[in-house]
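Quick one: the structure is below, questions incoming.
Shown here: the complex without one of its protein chains, the others still in place.
Chain naming follows the written order as A, B and C, and within any one chain the residues start at number 1.
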Amino acid sequence: MLETYPADRPLVEIVKVTKVYSPDIVALQNISLSVAKGELLFLTGRSGAGKTTLLKLICCVEKPNKGVIEIAGKDLNKLSSPNIQALRRETGVAYQDFKILPRQTVYRNIAIAMEVNYTAAKVIKKRIDELLDVLKLTHKRNIPAGKLSRGEQQRVAIARAAATKPPLILADEPTGNLDPAMSLQVMGLFEKLNEGGSTIIIATHDETLYKNNRYRKVDLHYGQFATQSTLPGFLPPANGNQQKLI
Amino acid sequence: MLETYPADRPLVEIVKVTKVYSPDIVALQNISLSVAKGELLFLTGRSGAGKTTLLKLICCVEKPNKGVIEIAGKDLNKLSSPNIQALRRETGVAYQDFKILPRQTVYRNIAIAMEVNYTAAKVIKKRIDELLDVLKLTHKRNIPAGKLSRGEQQRVAIARAAATKPPLILADEPTGNLDPAMSLQVMGLFEKLNEGGSTIIIATHDETLYKNNRYRKVDLHYGQFATQSTLPGFLPPANGNQQKLI
Amino acid sequence: MGHETYFYFKQTGRNLQQSWGTQLMTLFTVSMSILIFTFFFLVYTNIIKAGDRFGDELRLIVYLDDEVVPEMRPQIKKKITDYSPVEKIVFVSRDEAFHRLNVQLGQEGDVLNDLGAGFLPPSIEVFPKKDLKNLTLIKQFSDYLTTLPGAQKVQFGQGWVERFGYFTELLRVIVFLSGGLLVMATAFMVSYSIRLTVIEKEAELEVLRLVGARSSYIQTPLLIEGFLQGLLSSGIGLGMLYLIFLWTKTHLSGPGFLHLLDITFFPPVTTGIIMGMSILLCTGGSLVSIRKYLRI
Partner (left out) sequence: MGHETYFYFKQTGRNLQQSWGTQLMTLFTVSMSILIFTFFFLVYTNIIKAGDRFGDELRLIVYLDDEVVPEMRPQIKKKITDYSPVEKIVFVSRDEAFHRLNVQLGQEGDVLNDLGAGFLPPSIEVFPKKDLKNLTLIKQFSDYLTTLPGAQKVQFGQGWVERFGYFTELLRVIVFLSGGLLVMATAFMVSYSIRLTVIEKEAELEVLRLVGARSSYIQTPLLIEGFLQGLLSSGIGLGMLYLIFLWTKTHLSGPGFLHLLDITFFPPVTTGIIMGMSILLCTGGSLVSIRKYLRI
């Protein structure tokens, strides 16, 4: 449902959202944010500011205590289970703690995101080989992910998030374990996906990623926005229509 | 045994070490490195270069296939189990994947490193409160570590490594999930420990950590040293004698 | 939808291949549970049946002053059945009675040989209907029979009825207690092994949930797996039970005591029900244990 959503409306709309973890840890407080379709947004903030929490709310892994979150115009609080599952299949998430399967091969870890769409094996293979090449993991293709270095695992997580070329990508600290050169490579991948029409939110501490580029950056500060929605010089990419894998 | 070792000899001596993971992944190839007592050393290199592997060899979690590693003059290959355990108690390690206990509180996660020395509860409490204050985790003291943000978990791992003020500290990518301000704070902690006499090896990608300071940096490149032991302008700290907790 | 079916079977194959150790363990556990359970069920049904057979042998003996002439028999029969319907009525002459005592005494019966027939009284044996099992009812019937013309005395093997009652009671207690313990043990075993399997699958289920797998995508392979497991393990369990059954039968079917028990196996219907139940158990168990991964 995401790729058919009109390009001139915000894809992610967060309105006055508060998230409190039991018993009384306020992770987000009265947050509002809207992300346009086709935007690439940086989410920054100190450790513990609530970046991960915000991303989890967007992909429905956590529920807000107050407020409304709309993805492509749909209120997440009112979505049925099958619709949430469908939404997740259209959202690629690179988790901060990777969530990869240590016993499974790199290939299978990436393939799992496409298999849930019943994608044909040939298509899966082509896409994975492409991603492994970009992320310099081709030689680790058939090795169990648990036997990789942390940086290599992080790239597997990124590859899985990008595998289906989803309309919405959430990347949580995607370069925390990567060297500067590899970080650039990853950033290049995200930019290419963004040009293809994907809306991308990247939570990061890495200044080199967001400095000196045209993308909007929002700064979380103890669960609130420090620099509240200063609307940026954001330009949607020339070809605003999305590409979906199948 | 580490703290009584003479200050003018290398504390860590790695001689022609090769590490091959089965079946044929060469992580380190014919590496030699010596780290002086009281030194603070940065270990850099691209993702997958072998940094973590080298640290694991030093704390005996992995065994080399070839070559000799000596800590305080003792060949690790020839140490008995109780001696390896004693060595580990004198080595604080902040693992890249943290190795914290998600169900246990932050306090207990840090205390565990001191309890194995049968340290008195009062001493433990004092030291932990000190560390929590430095790492801005005081308000998370009694929360299960699994409920923290990744950056907070990383600081717990660092606190555990530093808890006993050990003569040898190994930190693997200690700032990967931390914002620049917190990274500086952590670096300050390491420098203070180093001034107190601890020998510290930090594996990192974070340029801001090792740029513009006097410490030696070695660069791993596909399992070999790119810049082979260019002996630095390394000065051991003024008070060369170590402090031990008990 | 052929495409989806392909994915389901691929996933099932992958599960079986990846966790064959746990799978084998679960298979073994469940088949053993089924073996244990059916073993006690079989022992119990055979004891019940043996009890019925002993019950068959209950009879009331009416000792008479004189032999009943054949013409009187229908009249006496009518008098008896007027009070209570019976299974069978047998008239025993003096000769038959002597012969029987001889047999009853076994080898020690030799001592009667000198005496010759004729010193035992004739009798009528009344075999009551099956539902007449209660001791007081039997006593009332016995009192009634004393009023028959020419009746000297009525007897029924009171001692034997009681003795057998106690014996089956004891066996029943043993079978019930051990059966109860076993049902608990197997329930534990099966739930433990399912828990271990789920722990092994936990990470994968979590990831599947996060990448938005449909509930059917997660469930179907597990259902197929559970079905196979239930089918196989009940097959193995029942097969082992049958082997034990055959062994017991051939080793204990000598002369003497065993013809009384004459043990039999489950009829095909029961076998089918057992297999169906274990398939239900396996599929249901795994579904229940993963239900939390299907939420949200």
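The rule we apply is simple: contacts are C-beta pairs under 8 Å (C-beta built on N, C-alpha and C of every residue); 3 or more make two chains touch, one makes a residue touch a chain.
Model, not experiment: these values are computed from the prediction.
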Practice problem: Identify the visible chains that the left-out chain touches across the whole complex. | Solution: B, C
Quiz item: Considering the whole complex, which of C:Ser178, C:Ser215, C:Thr270 or C:Ser289 touches the chain not shown?
Solution: C:Ser178
Quiz item: Looking at C:Leu196, C:Ile236 or C:Leu287, which residue reaches the missing chain?
Solution: C:Leu196
Quiz item: With respect to the chain omitted from the figure, which of B:Leu11, B:Ala72, B:Val93 or B:Leu148 is a touching residue?
Solution: B:Val93
Quiz prompt | Identified contact with the non-displayed chain, of B:Ala27, B:Ala113, B:Ile200 or B:Val218 | solution = B:Ala113
Practice problem: Could you list which residues of subunit B touch the chain missing from the display? | Solution: 59-61, 81-82, 84-91, 93, 95, 99-104, 112-113, 115-116, 118, 120, 160
Quiz prompt | Missing-partner contacts on subunit C, residue numbers | solution = 29, 32-33, 35-36, 39-40, 43, 63, 106-108, 110-111, 114-115, 119-121, 153, 155, 158-159, 162-163, 166-167, 169-170, 173-174, 177-178, 181-182, 184-186, 188-189, 192-193, 195-196, 199, 244, 248, 251-252, 254-258, 261
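What we mean here is this: only the chains that are shown with their structure count from here on.
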Quiz prompt | Innermost chain, where centres are averages of C-alpha coordinates | solution = A
Quiz item: Among the chains, which has its CA centre at the largest distance from subunit B's?
Solution: C
Practice problem: Provide the C-alpha centroid distance between subunit B and subunit C, rounded to the nearest whole angstrom. | Solution: 68
